[in-house]
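Every protein chain except one is present and positioned as in the full complex.
The chains carry the letters A, B and C, assigned in the order they are written, with residues numbered from 1 in each.
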Amino acid sequence: MKALVEHFEMSSPDDVQNIGQILRRMATSKPGRIALIAKVEGTATTNDFSRSLTLRAIRDEVIAAGLDPRRVHTILSTGCEGVISPGGFLFADFGADGREDGGLRVGFHKSPPLTSPELLSQCHIDYSRLAVEGALHDCGLTAKDRVLVFMKSPLMTHQEAVDLPEERARFAGISGAARGAAALGMAVALGEVDPADALIGNLLRRSDLFSRRGMVFSGTETRACEAIVIGQPAGAMSGPQLRCGVVDDLLDIAGMASIIASDGNASIDAARARSGDILAAFFKAGVRSDGQVRGSRTTVFSSDLDPDKHMRAAASGVVAALTGDCRMFISGGCEHQSPDGGGVFAVVTKS
Amino acid sequence: MKALVEHFEMSSPDDVQNIGQILRRMATSKPGRIALIAKVEGTATTNDFSRSLTLRAIRDEVIAAGLDPRRVHTILSTGCEGVISPGGFLFADFGADGREDGGLRVGFHKSPPLTSPELLSQCHIDYSRLAVEGALHDCGLTAKDRVLVFMKSPLMTHQEAVDLPEERARFAGISGAARGAAALGMAVALGEVDPADALIGNLLRRSDLFSRRGMVFSGTETRACEAIVIGQPAGAMSGPQLRCGVVDDLLDIAGMASIIASDGNASIDAARARSGDILAAFFKAGVRSDGQVRGSRTTVFSSDLDPDKHMRAAASGVVAALTGDCRMFISGGCEHQSPDGGGVFAVVTKS
Amino acid sequence: MKALVEHFEMSSPDDVQNIGQILRRMATSKPGRIALIAKVEGTATTNDFSRSLTLRAIRDEVIAAGLDPRRVHTILSTGCEGVISPGGFLFADFGADGREDGGLRVGFHKSPPLTSPELLSQCHIDYSRLAVEGALHDCGLTAKDRVLVFMKSPLMTHQEAVDLPEERARFAGISGAARGAAALGMAVALGEVDPADALIGNLLRRSDLFSRRGMVFSGTETRACEAIVIGQPAGAMSGPQLRCGVVDDLLDIAGMASIIASDGNASIDAARARSGDILAAFFKAGVRSDGQVRGSRTTVFSSDLDPDKHMRAAASGVVAALTGDCRMFISGGCEHQSPDGGGVFAVVTKS
Partner (left out) sequence: MKALVEHFEMSSPDDVQNIGQILRRMATSKPGRIALIAKVEGTATTNDFSRSLTLRAIRDEVIAAGLDPRRVHTILSTGCEGVISPGGFLFADFGADGREDGGLRVGFHKSPPLTSPELLSQCHIDYSRLAVEGALHDCGLTAKDRVLVFMKSPLMTHQEAVDLPEERARFAGISGAARGAAALGMAVALGEVDPADALIGNLLRRSDLFSRRGMVFSGTETRACEAIVIGQPAGAMSGPQLRCGVVDDLLDIAGMASIIASDGNASIDAARARSGDILAAFFKAGVRSDGQVRGSRTTVFSSDLDPDKHMRAAASGVVAALTGDCRMFISGGCEHQSPDGGGVFAVVTKS
């Protein structure tokens, strides 16, 4: 069996019926690695436990399908604001057989756990690099190939920061810092940033350092950097094609169009004409730290609503207007993953 | 002096500095009517008082500029979710002199106040029609001309509903019902709906009845239907052009493009090439009552976030991706103003 | 083994470690029925799935402890606003042996499922009555004994209401209506309301009809009325004592004191002196439908915050100020469970 890319919908965070169907259908083909990248419809607040519920439901379903949970890797992002349809994408890699024609591969690697004093230190960056290098190796690809990395990074809690010096304690509870540190390591592994620049002292300071082909998520549920790589050889010509790149800002629909196009054509009309070919769409969107978009003040960072909710909802409109499809993965916060205020956009097209 | 269309920005709900500058600049030209249509950055909850603050600040500024507050009409809509930049558009009509070349006109009319038992009855529809007819007449236009109506409708409070029969009491506190009733009356005045169909019994039931060229807002601060008309003669060829119409849904970027185009061309690339010509953009967006967008489930009606916030934020991404500009007026809730799940889109272009 | 009343704490909605310890400790004693009544710390919004997560975790833990899930009954209420400590109370009834000394008993009964047309009809009231009568019978008690009922009622969704006449459709999605209907049936079973008055037409209209000794919760996860009874014979003199009654309003600390006292003494100083004897405390609090408390306007029904959150948080302060303990069960919404604006307060004391 060849590599598989499928969308699954979820009527609630514990609705894994659709996932179960896909898993059971392919269980006999003995998948090597499976990646699930999904949006979950919780409140995305501190006391939102929908992610735990979904993880529990998926694990039960994986076991029920006779698959090995250690070979199924999941990235869940909460928050389906705007027109994001709850659900996600499943990628399955069936190993050697499915790879001969350049089909999509799935790689995974987990760094050693980070101790509290190692969080947000240089070690955080280095372990992230290790995780990405390991995941690339896991599926036989290199940074020169076409790859998209999904990274889960640990987050430093306020409790852990108590004994740290202030220049590090200030990062406690700051998702953007955790994401940024992991992104710097990822950028080195992807060859986008010189190792000499990937220093903890540059975290959230040098906005010229970014990874271009990865999306980082942070949470307290992991102590390690965990990398999932979706990719294919640089020269893969037939079958599903992974296309990925950075866009200028959340509204850069022309940038998205040129990523969708095989020839870099930035025509939106042309991209829309191809929308039926899009198997999966991912967007990690940021807004400049001064809250301005196209020169105008927005309230992204100055309202009762969490900045990520502003971003996800607005970005969902942009992407769905382009693809005509609400089944997409949208997330906010792009520190060291793109230029300040930019974003990472990726699609898998049929061909 | 000719008709004027200008954007003003607001750094907070009581920042009327920019409005004041425009008002003082044109005060000597003796404007006939002025309309201010703006987005205010409050929380858009029951206990959001930002609209009152802005109204108070504008009134003081109008008086300070030596203008007559009775000739300045304001529609404020709270909620700047997504990439909506707080601020709005000022339209000034200088009367006979400015009108000769087909320039934009501003008309206003206010119905008699509705008593509590008249709210959400046939009278509500009829008074809305009166208000629109009066506002058209006020600026010498008819339903055959190019017009866009902004309507403020009273809202029935729970207190007022206490003694009403249940088939009407159920509309208490429902903005959508107040908007829908006013929209039906507006639709008759605009010649879009047959008076025989504009019956209170069809409210929120006959989704085939809608007005196409108006946006309705509801609130408890008024007891009357208040209509502001922005328009110009059907054959106006030079100067700013008002273009307005319905779109299929919140994501219908092609529909918006064809409204922007003078020739109905739905090319998004072409519309974007013209974006520098857009002086003002307005979008009132709805989502189908089952919450589906393009056949996929969304959480617009099933989350902790107010449906209007989902809509406004997502719609802001769509419109700004098309125009490249966050200075826009976006509002949610399109009952009887467009087909179910559709929206009303309008622009004023330079020519 | 005798009846057991224990508090368990939860560090998160899927932390059932403490529950597991209690369950395993008593598993060998073969409990007849177990009831878990707990507060869960989710957001208590439409898209809060913490209750599902806790239920899943408890079920797994019950099975792991070798107990029969059909004999373990759980009522989870989300929302730990104010000083409510997440966690709850476990009641275990070991059957005949444990009952001889008047110890606490646990009864359970579930009505047949209600079809959509039966929701919020007379049948809803009647089935609730059946559930309470069955639960009383299940543990050998009658309405004349000392009992406290926890009832879970189905909630009518907007979807189900589509074909219903308006006088019933208006109850769609209204928790208060579902709670009220079930409370009327409960009141009949408890002998507090004449069956001739427990008519669906009196729902939310006759505030003089209420049950006094029960707390009702509604949700879409059940189709039946499910009653848990905690109780003991009227004459039980030794061991834990259940004390229960209505209080005048959310602030009625004197009313609570007199319920705690064995002799009706309303001294708060006296009640506080006994606080070490309190094994469990429950409060279901309401606020008058006009939002007034002690003659002053509050914003309970007129703010961005859900009324239940205002009530739970304020009530938590009142109860904990009295008992000196944040381990308590507090819930809001007391329709037909107490006089309008009142509440139901219950404690289990050591003796």
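Convention: contacts are C-beta pairs under 8 Å (C-beta built on N, C-alpha and C of every residue); 3 or more make two chains touch, one makes a residue touch a chain.
This one's a predicted model, so the numbers in the text were calculated from it and none came from an experiment.
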- Query: Out of all the chains shown, which come into contact with the hidden one?
  - Reply: A, B, C
- Note on the structure: Sole touch to the unshown chain from C:Ala143, C:Ile174 or C:Ile268: residue C:Ile268
- Full-complex contact with the absent chain, from B:Ser50, B:Ser85, B:Ser175 or B:Ser258: B:Ser50
- Query: Can you name the residues of chain A that touch the chain not displayed here?
  - Reply: 43, 45-48, 166-167, 169-170, 299, 302-304
- Item | chain C, residues in touch with the chain not shown (by the definition above) | 9, 11, 41, 43, 80-86, 250-251, 253-254, 267-269, 272, 287, 293-294, 296-300, 303-305, 309-310, 313-318, 320-322, 324-327
- For chain B, which residues lie in contact with the unshown chain of the complex? 12-14, 41-43, 45, 47-50, 52-53, 56-57
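We take it that only the chains that are shown with their structure count from here on.
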- Message: Centroid from C-alpha atoms only, then distance chain A to chain C, rounded to Å. What do you get?
- Response: 43
- Note on the structure: Each of the following residues of chain B touches two or more other chains, namely 43, 299, 302-304
